[in-house]
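Structure, as structure tokens:
Taken from a larger complex, these chains appear in their original positions, while the remainder are omitted.
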Amino acid sequence: QQVLRVSAIPDEAPTELQRKFKPLGAYLEKKLGVKVEFIPVTDYAASVEGLINHKLDMVWFGGFTFVQANVRSRGQIVPLVQREEDEKFQSVFITSKGDINKLEDLKGKTFSFGSESSTSGHLMPRSYLLAAKINPDTDLKRIAFSGAHDATVAAVAGGKVDAGALNISVWEKLIAQNKIDTKQVHVFYTTPGYFDYNWSVRADMPSEMQKKITEAFLTLNPASPQDKEILELQRTKRFIPTKTENYKAIEAAAHNAGLLK
Amino acid sequence: MKHTNSNFNEYADMPQPPAMIELKTALALLALIVLTVASFLSVNIDWNNLFSNEAMRSSKEFLLGFAPPDLSSNLLNKVSLATLETLAMSALGTAIAAAFGLALAVPASGRFGIIAKHGTRLFLNFFRAVPELVWASVMLIAAGLGPFAGTIALAAHTSGVLGRLFAETLENLPKECESTLRINGSSATTAFLYASLFQALPQLLSYTLYRWENNIRAAAILGVVGAGGLGQMLKYHLSLFQMPTAATVIIAMLILVAMVDALSLWMRRHLTD
Amino acid sequence: MQNNQLKRHPPLFNDPAWRSRVMTGLVFTILLWPALVLTEFKPWLLLDAQSIYATSRFLGNFFPPAHDPEFLDVVISSTWQTIAMATTGSVLAMLAAIPMTFIVNEQLSISSLGRHQTHWLARLIRQIVRWILVLLRSVPELVWALLLVRIVGLGPTAGVLAIALTYSGMLGKVYAEIIEASEPRATKILLENGCSRMQAFFYGTLPNAAPELISYTIYRWECAIRGSVVMGFVGAGGLGQRMDESMKMLAGGEVSTILIVFVLLVGVADIISYLFRRGLE
Amino acid sequence: MTAPQLRLQNLFVQHPDAVAAVFEGKQPALKNNSKFALHDINLTIARGEQIAIIGPSGAGKTTLLHTLAFAHQASSGVITFNEKSPWELSSSERHDLRRQLFLAPQTPPLPARQRVVTAILAGKLPQWSFATALRNLIKPVAPLEAYQALSRFNLQDKLYARVDKLSGGERQRCGLARLLLSNAQLLLVDEPLSALDPQLAAQTLETLQQEASTRNASLICSLHQVDHARNKFTRIIGLREGKIQFDSRQVTDQMIADLYQNTLPEMKTDAYPLVSHIDKPVCY
């Protein structure tokens, strides 16, 4: 039997990712008629390499990881679908310090990004910092990479760093789950929107299969209770088709920030 | 066998051989073999894939991606600063650990009685069992981001490691030299200094130096959680697929380890001779 | 009186070694100074009220250890994964390290017997193997893991091989050093009476060095268990990966459960080490 | 000088692992079926006495000297040193007592790589404070004394040599030179002459005896050189299979012959075929 090997960038804890994927995997298995296997990774780069080198067939990429994969494979990666929200995704800057109220106040402070390869946790925050004339490499006292969005929150809340930046959807999830004391940690800047996450496959995947996968995602209906559970776990209302051109802006931002050479 | 048997009769007073291996040791050995076999079965290494043409091609491609290393002066400056930071972190961490380790190894080798021995061992085991990364996370909270937290984390874990390695070295030493001094009335500490420490010194030194090399790599991992140095650079550039830059960082690491290696050889030859 | 003695025996108070000894001490102190500066070594920071508060709050999280059955289930299966991978990796590393140890080692060299320098070819081969060992162990496990992911794909194989490669470099070097630091005379006399390298090793060196070799090998195995963090990068799972996750979440209770498992495994390693060394007695 | 310096009563000594070595009685022809290395030893030694211990190899000479140095606890019996019973004292008091004696073992165990000067000055450790002991490791604090001690054994030019670069006899003398630096009142010397040439052996023994009488210390010396024992020592103890055969100031040739007689009872020179001629066992 054919196997579809699926993975996701580890922007959240891998156990969390696995939990989120379980019903989706079962759904895809039923729809596509192949076995679906989730292979967890803790390193962003490993998921990129895995897809390029035929060790994975479909990956949940961030905007930046998609661009990296596409560049590294010389355009051999195809984005199929993305969530509604991913068209206008945002990052938040948070702090626990009273004296930080705008980006300029970050000068001379310690700051934590998420993972180096994260769009919403590193690339876009960096690019908006640069836009505010703050060079993270020279103007901040020290920068660190927490590795994941929820880790950034924990680091800021734990006082390890003065401020941090993360993905808005994780932030909202944590708020909803009451895991954050908003008196202690607060948002002081929210970025404008940009394209982010998508589900990508390699271009050499039979177009029939690509079509079937896209179809499966697009037919997820929030009205049906079963589909609703899947969509809720993915933190969205519905999936929409996407294309490579959507990510040109990200690519440009990455070049601009010196993260892509 | 015939000859042997008849000869055995002739030499009836030849002692009977004792059991070559004790039952307990044999059982431990058996358990070890079972564990090894079970592990290999459970991991099930994919040898075919490892030596396939496809594997050769893709690893070649990956390695070629590193060439040529990025030698821009801007990067070299950054790398040399990070190298110094890693070197300082690992050297200081190791030096502190060696001092603590030695101080703890003496009681842990049973020189101050059985209670002191097991007490210190428990303490050492705890320090050793907690990985550097966890120490670093605690220290990052206590001391804030930066190499200081990394240094303390390295020192804490390495003290546990060296303490135990030192203790076992001291236990495994031939006892005569030290016991002669003790019989003649030297105090435990001076006898230790004049005999056992002397005999153990090359071994202690090489464990320390060797642990230092290890700590260079450990310092690299700590960089990932925010303790700075080469590790943070390596992770950063590898994540961004800036292979030529990563190559420069790796080369810096290689040079660092090779230097420590040469230094270790030199020190063992000259300090202990 | 003393002056007279001094005149009669001029070299007496000129201990030929003490100058170099003092110099070595000085050089060390001088070298440590910049290290203190570079690492921003300020231990008093640890005692500052705010950091003590932050630390104790963080450590307070550790109690009680997480013990819901679901998590314990995960921990148990991760523990076995970790043990299996560590054992496999260490055994492979040992198999690769042993032959290299014999090449690198100088105590077992036949060509240097009775001579004050070694044959150039022997030196060359030895140096080459030494460099291979340096290369193997100085490339971080992370890089090996990433390289191997490309070759064998995500999964335990990449992690195990990464450990095997790095650790073979370490074991090869440390084995060689342990053998060189052990009492050489028993081995020398066997070689001088015409035994082969291997025979001399088993009859002269091994009885002296065995306890140390066993201690170190088992210690390495234990390091492999802690080092399973690397496995996480290639999706092989295991305790290290769990620890990494819990750490990132600052889930103190989970961390302390995993730490307890680590401490137990370390204790087991110590007992095994002790049993084997006592078996030699 | 009325109370004896050292007194042993009904002493039985056993090596910790000797029981195992006897294979729990399976061994039929064991010379000495008992597990005791020393049997029922009774001895009284006055301060300043010079005593030679002689006896065949394996008789228990080394064990006796170690017992006298409280380096080995007896299984039963009493040992008194300067009217104190070391094994009834606390271990630190016993250790203080050890400062008053000096044991020079059979093959001097000197750590390889150590230099002669350090090895010899280690004889002064019991007299030194910890700070001095440390300082001496950095720079010898009393090289002159070490030099003089070495001179008395004609080894002065090896002052800064490494002990593992010495010849067998030089090494042995190095171990003895340590004795001269101690200030012990009881000198226990195990086969001091074994690696020395006849001339040097005589001179070395002379030096030891002179040193002992100068500081009014007792000298107990195990020896294989029966001539030296008979010519230089007034009191000789003959040990055989762990028992005192004689303890006398008048040793006759017959006593010596009895002491060593029949050491190789089974050795008839052609009772065993030569190893190279016998049938090899088939198993290899």
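Going in written order, the chains are labelled A, B, C and D, and every chain counts its residues from 1.
One rule holds for everything that comes next: contacts are C-beta pairs under 8 Å (C-beta built on N, C-alpha and C of every residue); 3 or more make two chains touch, one makes a residue touch a chain.
These numbers were taken from a predicted model, which means no experiment stands behind them.
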item	value
Subunit stoichiometry in the structure file as a whole	A x1, B x1, C x1, D x2
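Here is the rule we use: only the chains that are shown with their structure count from here on.
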item	value
Taking each chain's C-alpha mean as its centre, the one farthest from chain C	D
Interface with the most contact pairs, given as the two chains involved	B-C
Distance from chain B to chain A - Cα centre to Cα centre, in angstrom	38
Centre-to-centre distance between chain D and chain B (centres being mean Cα positions), rounded to whole Å	42
Whole-Å gap separating chain B and chain C, where each centre is the average of the chain's CA atoms	2
Chain C residues counted as touching two or more neighbouring chains	54, 58, 146, 150, 153, 155, 183, 244
Per-residue overlap in chain A, given as positions that touch at least 2 other chains	43, 45, 53, 146-147, 158-159
Arrangement of touching chains [line / ring / star / complete / other]	other
Every chain pair in contact, whichever chains are involved	A-B, A-C, B-C, B-D, C-D
For the chain C and chain D complex, residues of the former touching the latter	2, 5, 9, 11-13, 15-18, 21-22, 183
Complex contact set, residues of chain B against chain D	1-4, 7, 12-13, 15-16, 18, 174, 176-177, 179-187, 189-191, 193-196, 198-199, 201-202, 272-273
In the complex, chain B residues that touch chain C	21-22, 24-25, 28, 32, 35-36, 38-40, 42-46, 49-50, 55, 58-59, 62-63, 84-85, 87-89, 91-92, 95, 121, 125-126, 128-131, 133-134, 137-138, 141-144, 146-148, 150-152, 161, 164-165, 168-169, 172, 174, 202-203, 206, 210, 213-214, 216-217, 220-221, 231, 234-235, 238, 250, 253-254, 256-258, 261, 268, 271
